[in-house]
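Left out: one protein chain. Kept in place: all the others.
Moving on, here comes chain A:
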Amino acid sequence: MGRGGFFGRYLRVDLGQKRAEHVPLDEATLRAVVGGVGLGALLLGRETPPGFDPLGPEAALVLAFGPLVGTPLTTSAKLAFVAKSPLTGRISDGLSSSAFAIAGKRAGVDAIVLVGAAEEPSIVLVDEAGATLVPCPELWGRDFAISEASERLGQAYPDHRFAVIGVAGERLVRYAGIANDGRHAGRGGLGAVLGAKRVKAIGVRGIRPVPLADAEATLRIAKDLARRSLGPATEKYRSLGTVANLSTFNRLAALPTRNFQASTFEDARRIEGEALHETRERGRGSCKSCTIGCEHFFEVRPGQRPVKMEYENLFALGPLCGIGDPEVVLRASSACDELGIDTISAGGTIAFAMECAEKGLFPAGPLAEEARDLVFGAGERLLSMLEDIARRRTPLGDLLAEGSRRAAEIVGGEAPSFAPHVKGLEIPGYEPRALQTMALGFAVGTRGADHNRSGAYEADFSGKVNRFEPDAAEAAEHAVAAEDRAAVMDSLILCKFLRRAMDDFYGESAEMLRAVTGLPFEAKDLVEAAGRITLVRRLFNEREGWTPAEDTLPARFFEEKLPGGAAKGAGIDRARFARSIDAYHARRGLDERGFVPAEVAREMMAWMGGKYR
């Protein structure tokens, strides 16, 4: 084991048996997958049997830290929650940044793995010695907002930091998230995985310093990185935040509108980041250990607590649902955070239902009755729908709590052709027809449609490809490169908003790892790790039933052209897209159908501990 960064063990908590044990992790394994999403994927495969139910007792929820967590490096206070998604049936890894990550790592572990299910609603308290299960009848089924539940836990256990689920997680909403310190591991329904284990919250208490192999070098790098993190490459995040995307995307006709029926929104001016900044901005914040500070808070109404807003929340609860009232969008975003549901999946599923309602597709009866006033632009209805979904308290709320793919299968008819998902995960705020390298990134993503694990939009916005008709091989090259960089950043773990502040991404990442861990990481090791991490995820998905047919997009994107704006007439050509997918698979080293070749899988499984295929 190296001299820093890693502790060389993880804590395995069996909730059913009320037993916890430390399990060793060897240096070769940690070097191979680094940490974060890489380590999480590896442990998920090891700890689960093939074909398990993501909401059943055999499911595992992994909280994986990275070697840089707890060090002075900016944006390093991150952890990855990794599990099989109840929304997609495939791997899901949600990241968030917080003091929770640092406290968890400082309990002297590289990861915490929860298996089994508690007999009764409980919280799990973790410290250096292990874990304890404490029943929490006072918190479960009480309809508390996440902020209130967190506050109560903080008062009861002031030495611990908490990751908490909301009402939606308790009710097994398939896109419920996990919150910690106001940040959310939102995507893929990992909050429902915790809810199914009858765990309301995980509390961590850690006092063990994270060892640094070369403290002097680490500090030098940290200072330099902090300085660069305040340069022009991050000005957008500091001055406006990600909400700045909205006006640009609208102008470039890449802004998903009315459930992807259009890519420009007539009310964009009212909710764009620049307007919010001018009229409603009330302060900035940052995740723990971050020098950038991309969080921007906006006023809902005078005297009320300002609300944090990101582009993805803004697009999903705004244009995607045809809503241009900034107050409604802010309230909706805040409601999702307090109920504990993913904003992108919530917005996507409701927008899908709005289109179904407008087309009269809901079967006559309670669903059609309830959906009568669910039209695009109906702001108050959006707000009540979020509550209905999170509590599964009405027939339509219950249906939409299943996500757009399952809802579409139940509604039937033409609904599945416009349900806005890939592998069941609702599509983020990048119109695939206007950004076709990103479209490929969405289609092949192991987590489903995913702007965090694929940054292929960077190629579309770079001018290096024709964003309406990229060459298949070029698109594949860019998609792999973007996915690889994301895999490494998410395994270190550092925030992606740092990426442009780094000149030599792999070289600098290796330098950080050498300083922190004392292990001989080189740039080429990280390039290899990136590919390996993606293959570990794909092997897991293959084991859980992935087929090549899943690497695609909904029919709408091939069959309907964009109606207006700078992307008017754009559509995705099926044959060219199929060639891009083939090119991606080849470039990834997969076989002609997209599977991990048998000999590669055998070799990987030998060191991963089996059970992946």
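Brief remarks follow.
As a working rule, a residue touches a chain if its C-beta (ideal position, glycine included) is under 8 Å from a C-beta of that chain, and two chains touch if they have at least 3 such contacts; residues count from 1.
Definition applied: contacts and distances are computed from a predicted model.
With the options "(2Fe-2S)-binding protein", "MoaD/ThiS family protein", "Adenylosuccinate synthetase" or "Protocatechuate 3,4-dioxygenase, beta subunit" in hand, the undepicted chain maps to the protein name "MoaD/ThiS family protein" (source: UniProt).
Contact with the chain that does not appear here is found for just one residue of A:L133, A:C294 or A:V329, A:C294. Within the complete assembly, A:A567 is the residue of A:L320, A:L553, A:A567 or A:A601 that touches the hidden chain. Screening A:Y10, A:F497, A:F557 or A:Y584 for touch with the missing chain picks out A:F497. The chain omitted from view is touched by exactly one of A:L153, A:L240, A:A332 or A:L367, namely A:L240.
Touch with the chain that is not drawn comes from one residue among A:F81, A:Y175, A:F260 or A:Y311, which is A:Y311. For chain A, the list of residues touching the undisplayed chain reads 232-233, 235-237, 239-240, 242, 244-245, 247-249, 251-253, 273-274, 277, 294, 310-312, 451, 455, 457-458, 460-463, 467-468, 496-497, 500, 565-567.
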